[in-house]
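Note that one protein chain is taken out, while the other chains of the complex remain in position.
As written, the chain order gives the labels A, B and C, with residue 1 at the start of each chain.
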Amino acid sequence: MIADLLIVAAIVALALPVVLARSAFTAVALFVAYGLLLAFAWVRLDAVDVALTEAAIGAGLSGVLLLGAARRLAGGPPVEDAPPGKAQVALIGVGCAGLAVALGAVILALPDPAPSLAEPVMANIAAIEVGNPVTAVLMGFRGLDTLLEAAVLVLAVVALWALAPDAAWGAAPGWRQPPATDGPLALLARVLPPIGVVVAVHILWVGADAPGGKFQAAAILAAMWLLPWMAGIAAPPPISRAWLRIVIAAGPVAFILAGFAGSVLQGAFLAYPPGYAKAVIIAVEVVLTASIAVALALLVLGPPAEDRGA
Amino acid sequence: MSATIFGLLGAALVGIGLFGLLVRRDALLRILAFNLLGGGVFLVFGAVARRGAGAGLPADPVPQAIILTGIVVAFAATTLAVALVLRLAAAKDRG
Amino acid sequence: MTEILLGAALLVLATVAAGLVRVLRGPGVADRVMAAQLLGTGGIAVLLLLDAATGIAGLADAALTLALLAAFATVALVRGAPDDGGEPPA
């Protein structure tokens, strides 16, 4: 209870200045701290799977992405329209506060006891053959959503690359990093990835029966893959590389093929053969992890940029 | 109890994020505000999940699974928005 | 024993919250960055203490993840912070 209130107070104390910050860089630093605290909120909500994801993506990958953007925009961020007037700001403020209050009131008015699918999930989890109920939902009961989300990530990579300048097409993704430095940074970038890969494999493996799984493992792998590039001791592969594109596509393709196998063998898309459900799920998850990791890393890097050759 | 507290936090974050999205003109700050807003939405969902504890589980796994995929997609959206803003800034630099 | 561990977790959490003041007030970017790092370290401690106290599955893994990603974010901060360590021009 006290811990909850402490976390809530800290999160609000960070979120407000993010919105009001004068410089983008300050706002991003605040935002990274906010992401870390959010992970605690998820632990307190008994959502350790989500806490893992939030720590990896919310605080880690997002932080790196946004810090990079803030640095590049430091010269003068693009301003779109004229800023709203004082009266307008006040009006929007009242409106947003009203929405927040209404939302809070409605949350207090949610039915008690809460309707839930926890029981049907546990009653049927044996057929999915995994111990972690969240994984059972992701890969079993709502497998279609997960499959399509994996496709969304592939689409996001296509969309990102579509934003490249024509002159840079086919080149390596991302902006040119400052030249390599020897010393602690380069050392870290050499030492950390092997450890990270082991941790990622562990998180993926336990994910079948305990909190963890492909998204979390993929986020860690992506971070470890990015490290040497960020430290300037290695360069990412050009986006025209065939293997890169094949790895990104492999996960969703494997998932879709598993789905059609269910159509043929079991009479329903994404139905797993009894006794082999866990084997199929883990096989698909391993391929998916590789695809998602590469996709996430490429999304952080951004499209190929023109200043690379300059 | 935790569910209610964090649900209300989610509501507050939705208000804060929406305010930032509508009032700020700096594109990067808008992206941050969008992420605050998204975090608030996920917390509301998380509160709903926690309230749905049952069958020996501390929380309803269905909304938790939805939040997981939601976080990944929100991240992808953020990367696209950032890339677009950077590209636009580069285009403006060239005049 | 559980109470002691939970109390310790709460104490660390309070320390982390105190560190937030630096994140919020700066004045330099370096101050904020260091404070954000304290959050990461403190976060790992809190998670491990909670793990020992409650035994909720996966907390140790969450701490592990946080440790890796905090190091990752540090690299980004070091490479990304403006050279002077102060506020970039607004």
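Here, contacts are C-beta pairs under 8 Å (C-beta built on N, C-alpha and C of every residue); 3 or more make two chains touch, one makes a residue touch a chain.
Note that in this section contacts and distances are computed from a predicted model.
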Among "Dihydroxyacetone kinase subunit DhaL", "Hydrogenase", "phosphoenolpyruvate--glycerone phosphotransferase" or "NADH-quinone oxidoreductase subunit J", UniProt's protein name for the complex chain that is not shown is "NADH-quinone oxidoreductase subunit J"
Output for the hidden chain's shown neighbours is A, B
Even though one chain is not shown, chain B touches it at residues 14, 21, 27, 30, 34, 37-38, 40-41, 44-45, 47-48, 51-52, 62-63, 66, 69-70, 73-74, 76-77, 80-81, 84-85, 87-88, 91-92
Per the touch rule stated above, chain A touches the missing chain via residues 80, 102-103, 105-107, 109-111, 114-117, 120-121, 124, 140-145, 148-149, 151-152, 154-159, 161-166, 169-170, 240, 242, 245-246, 248-249, 252-253, 256, 259-260, 262-263, 266-272
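One rule holds for everything that comes next: only the chains that are shown with their structure count from here on.
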Contact graph of the chains (line, ring, star, complete, other): line
So, in whole Å, the Cα centroid of chain B is separated from that of chain C by 21
Note: chain B sits from chain A at a C-alpha centroid distance in Å of 12
Chain A touches at least 2 other chains through residues 46, 49, 61, 70
Note: chain B residues in touch with at least two other chains are 58
Listed in rising order, chain A residues that touch chain C in their complex are 2-3, 6-7, 9-10, 13-14, 17, 22-23, 25-26, 29-30, 32-33, 36-37, 39-40, 43, 46, 48-49, 51-52, 55-56, 59-61, 63-64, 67-68, 70-71, 74-75, 177-178, 185, 188-189, 192, 195-196, 199, 202-203, 206, 210-212, 216, 219-220, 223-224, 226-227, 230-232
Counting only contacts in the complex, chain C reaches chain A at residues 9-10, 13-14, 16-17, 20, 23-24, 26, 29, 32-33, 35-36, 39-40, 43, 46-47, 50, 56-59, 61-62, 64-66, 68-82, 87-90
Chain A residues touching chain B in their complex are 1, 4-5, 8, 11-12, 15-16, 18-19, 21, 24, 27-28, 31, 34, 38, 41-42, 44-47, 49-50, 53-54, 57-58, 61-62, 65-66, 69-70, 72-73, 77-84, 89, 92-93, 96-97, 99-101, 103-104, 107-108, 110, 112, 114-119, 121-123, 133-134, 136-138, 141-142, 145-146, 149, 152-153, 156, 159-160, 163, 165, 213, 215, 292, 296, 299-300, 302-303, 305-307
